Every structure is written in structure tokens, then in C-alpha cells.
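All protein chains but one are shown in place.
Showing chain A:
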Amino acid sequence: MSEKTMEEKVEQATNSKNVSLPMSRVRLIMKSSPDVSCINQDALFLTTKATELFVQHLALSSYKNGSGKETNTLSYSDLANAAEETETFQFLTDILPKKILARDYLKSLEEMKKDDDSL
């Protein structure tokens, strides 16, 4: 995350209520968890705000860590790598599988078959 102090970060929100994500949608997602009955206003706000911080955190970490240095572009594989390498993001590994090219997959299938045959 950036070098600014917390206070500065908070001040930079033009509007002190400022959330740039729709809270009603956040609430929908929260309610889709099992056994969740009621969510109070503070909890909803905190979750929404935390989600913003999370997006910033994930984007910046992945970008800095990854191929962004050469290509200047944040790619899917940067995210997948961040999930694998950073402890905080490890809960994402299931939904961020590393992609391989179809031909590489087919090649490795071939090789596996060959190994089976040669046994």
C-alpha cells in the first residue's frame, strides 16, 4: 500500500462518507453466506471500505510483484502468482488457478500417457 500516513489516506476521501462500491451489493454478497441473519450498518460500511482496501492492496501487490515491470500491464497471472506467494492472499488460490496453455496441457497429457505405456 502507499506510503501515506493513515490520516492522509482518510483525508483524501473527498467526501467523508465516501465509498466507491455499492453497499447494497456488498450486503447481498454478505447475506449469501450461510447462517447470516442481520448485519448492522457499521459492519456493512466496514466491509465495503475494507473491500476497497483489499482491491487496492491486491492490485498493487500483484502489479509490483509481477510482469508489470516489463509490460506495464497487470495480468491475470500476476494475480495468480500473488495468491500463491503472499500468505495474506492464499485464500484466493482456489479461484485463481494458474492458467496453462492448452497445447502445454495436451503435451503433458501425452507425456503422461507415454509414461504409462512404458511401464
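We take it that contacts are C-beta pairs under 8 Å (C-beta built on N, C-alpha and C of every residue); 3 or more make two chains touch, one makes a residue touch a chain; residues count from 1.
Rule of thumb we're sticking to: contacts and distances are computed from a predicted model.
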Name under which UniProt lists the unshown chain, selected from "Multifunctional methyltransferase subunit TRM112-like protein", "Nuclear transcription factor Y subunit beta", "NEDD8-activating enzyme E1 regulatory subunit" or "Non-structural maintenance of chromosomes element 1 homolog": "Nuclear transcription factor Y subunit beta"
Residues belonging to chain A that touch the chain removed from view: 1, 5-7, 9-10, 13, 15-47, 49-60, 62-63, 68, 72-76, 78-79, 87-88, 91-92, 95-96
